[in-house]
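Working notes, structure below.
Note that this complex is displayed minus one protein chain, with the remaining chains in position.
Chain lettering (A, B and C) follows the sequence in which the chains are written, and residue indices restart at 1 in each chain.
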Amino acid sequence: MGGKDSPRSDTAILLISCPDRQGIIASVTRYIHENKGNVVDLEQHVDPGEKFFFMRIEWELGGFAMSLEAFREEFQKAIGEPFGMGWKLHSTAETQRMAVFASTSSHCLHDILSRYQAGEWKVEIPLIVSNHETLEGAAAAACVDFRHFPVTAETKRAQERRQIALLKERRIDLVVLARYMQVLSDDFVNEFPERIINIHHSFLPAFPGAKPYHSAYERGVKIIGATSHYVTADLDAGPIIEQDVARVSHVDSVEDMMRKGRDLEKVVLSRAIWSHLNRKTLVFRNRTIVFV
Amino acid sequence: MGGKDSPRSDTAILLISCPDRQGIIASVTRYIHENKGNVVDLEQHVDPGEKFFFMRIEWELGGFAMSLEAFREEFQKAIGEPFGMGWKLHSTAETQRMAVFASTSSHCLHDILSRYQAGEWKVEIPLIVSNHETLEGAAAAACVDFRHFPVTAETKRAQERRQIALLKERRIDLVVLARYMQVLSDDFVNEFPERIINIHHSFLPAFPGAKPYHSAYERGVKIIGATSHYVTADLDAGPIIEQDVARVSHVDSVEDMMRKGRDLEKVVLSRAIWSHLNRKTLVFRNRTIVFV
Amino acid sequence: MGGKDSPRSDTAILLISCPDRQGIIASVTRYIHENKGNVVDLEQHVDPGEKFFFMRIEWELGGFAMSLEAFREEFQKAIGEPFGMGWKLHSTAETQRMAVFASTSSHCLHDILSRYQAGEWKVEIPLIVSNHETLEGAAAAACVDFRHFPVTAETKRAQERRQIALLKERRIDLVVLARYMQVLSDDFVNEFPERIINIHHSFLPAFPGAKPYHSAYERGVKIIGATSHYVTADLDAGPIIEQDVARVSHVDSVEDMMRKGRDLEKVVLSRAIWSHLNRKTLVFRNRTIVFV
Partner (left out) sequence: MGGKDSPRSDTAILLISCPDRQGIIASVTRYIHENKGNVVDLEQHVDPGEKFFFMRIEWELGGFAMSLEAFREEFQKAIGEPFGMGWKLHSTAETQRMAVFASTSSHCLHDILSRYQAGEWKVEIPLIVSNHETLEGAAAAACVDFRHFPVTAETKRAQERRQIALLKERRIDLVVLARYMQVLSDDFVNEFPERIINIHHSFLPAFPGAKPYHSAYERGVKIIGATSHYVTADLDAGPIIEQDVARVSHVDSVEDMMRKGRDLEKVVLSRAIWSHLNRKTLVFRNRTIVFV
């Protein structure tokens, strides 16, 4: 009883973006069908204002008549180029490699490692990076390499360069900022476009920046939130992947909001990671399409 | 900025169910494309246990090369029959006709009429049926014909026959039970398969039957709910279209639950109606597929 | 089975604010007890940062040894003054009088009138005010006086003065802005401190001002909201009474957000009105205490 959301182990996933016009779905599905691919999932979206088309299509590789290498070449000529497509092909047989950046707060890291150890996601986590040593034990308990990069205003640039080198050496596909609390430089961000996911502890765009729970308390909101987004050069303004909220009231102090917020943060971050790992996200005009 | 969920005024919607096999999407989309139909929305689902395929596909009729009558004939031959499809074709140019059955509770009826008067839905409401006269004024204010059918155990069968005749005479497509509080006979239900929507004032399958708020209070639940479903011969067991919930606590009396529940009931019912009117629902094995 | 939240018909409600110190609850409850008042509800809150105390206490008037007039005098001397209290005494026997201001959107007004006609709230609505004539029929159907005050930049001030006079003449206790879409002048606001409730169609402080659904769409949020607040001179910045949210995704156009948002707006506004009418709100430092 596989289920749409259950990662399949031997399928191809094609993500497509292009200007909308007639016949895209027909052409793509026919191409896959003619090569003996059995489509197991297809989702598409048309941005009505921008007349732009998006699709995620997944088919079984068992019985598929082409290698993925051949597909990459042939599909571009036959379909990609004529339709002016941007597209990416992924195989669910590949295991993505994810690095987690943390600071001193443990809840998001613990939550990620708990899922990792339970095998909830198809992912490899070869590396945890932190500017403090606080969470070294958590990494050790999960048998993940922990690397300590202390950061000061003076050393930040140099440390980032070392981090980037390390991430490349370890062939990291996705960087997750699990309450890392450091603003990454544009240079760092540009190295991993749409491949860094952050969790912000407010319902963005409300309360960007530091101390959002304090601001929420001051404003007297009745609901707090958490937001997971791709990191861009513009702080807390990247494309939102997932948000969720919890009720608060006058009885909740800032500390109570933080406590309730931690449960939001870890779940919202994990849902965003899940969508990314399952190739369900596309970014367009600083907004996301997140297929279900 | 049309938007996926905004009803378009001149499109065709095709709903398909059939055993899953390769090439269905390719065949259908190619057929529409070759007849100059511009697909504006496509959603599909495969039931993984039953290996059954479902699709909703919508395309613009402007420029489409066939009449809907011709399509009905040709498509069946070319695609429907070979794939063993069950399918229905709808045109968004048609306005569906909906009858509302109510009793003495006004909140669902008022909510429906408020949306009707504001033009939120593309629907005609030619008729309100009730076993009491309480809501005659609400019908009058919205200029909808109100028909009073008092019901006793003795007259129920005869009254139902008169109601069925009236619904047919008025060419009613959809019957909405807006807290009607009467159990319909199997004969009535069988006249309108998958075309009667009920709102039950609990989170089914918890608390079926009468007085669900009293039962919820007795059990001490912390969340109450409402459930909208297609009516089948089996009371409160029909395929669920939509559900929603609200928090309660020990401070809430049965009356408080009823008050909070009314706001759930009216919104849940209206969402189910909306999905049905927009041809987004399919029923399979007493479950629904509700496309978004 | 009365229930905490069910309005009782013959109780007194005392709302208290004062600097926190020992013995407040003991003194107040003893005073009421000694005068044969049976307390049916008590809620208190201490603002931990500001060391300020708040309480709502409700007791049965049947058997109470004092008239409310006598209580007002005696309590102030015995308790209010020594503790430096601000306090208000209300009787649930009094029916509050509420005016609704609307413009052309009908959903909030319809929802309020639906509750009014069903007797959900203990309230009198003698008056609906609008800058358009669109909703005159809705008022008529509910037998509520409808007054049309067309507003232009030039006439706004004069019209407001006439509105204020009318509200006073009709002894209005509470003004509800049900998507009124006009910014009230400071003079108007100051006439009804903490007695004007507005519904804003976003999750404040995100997206204040005009066109919040357009802004939400542009930002790509995954959740939209609505906020009900007391109106202050500072637009959209008054103390928040109630908020709620709904999920959206990339498939939702601005129009879809508006549709989903209307259901939020009407429910959030009605919950805020309910809390106000039941004397469950206190304002402190631009935040609300909303007892349950």
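For the reader, a short list of remarks on this structure follows.
Everything that follows uses one rule, which is that contacts are C-beta pairs under 8 Å (C-beta built on N, C-alpha and C of every residue); 3 or more make two chains touch, one makes a residue touch a chain.
Model, not experiment: these values are computed from the prediction.
Here the chain not displayed is in touch, across the complete complex, with A, B, C.
Which of A:His107, A:Arg170 or A:Arg219 touches the hidden chain is settled by the complete complex: it is A:His107.
Across A:Ala70, A:Ala141, A:Ala165 or A:Leu235, the single residue that touches the chain missing here is A:Ala141.
Contact with the chain that does not appear here is found for just one residue of C:Thr29, C:Thr134 or C:Ser215, C:Thr29. In the full complex, chain A makes contact with the omitted chain through residues 1-6, 106-107, 110-111, 114-115, 117-118, 120, 137, 141, 249, 251-256, 259, 262-263, 267, 270, 292. One chain of the complex is left out; on chain C, the residues touching it are 1-4, 22-23, 25-26, 29-30, 32-34, 36-46, 48-49, 247, 292. Residues touching the missing chain, restricted to chain B, are 45, 48, 203-207, 219-223, 225, 239-245, 249-251, 253, 286-290 (touch as defined at the top).
What we mean here is this: only the chains that are shown with their structure count from here on.
Closest to the protein's overall CA centre, chain by chain, comes B. Because chain B and chain C carry the same sequence, their contact can be compared by residue number, and over half of the numbers here are used by both.
Chain centres here are C-alpha means, and the one lying farthest from chain A is C. The set of chain C residues that touch two or more partner chains comprises 249, 251, 253.
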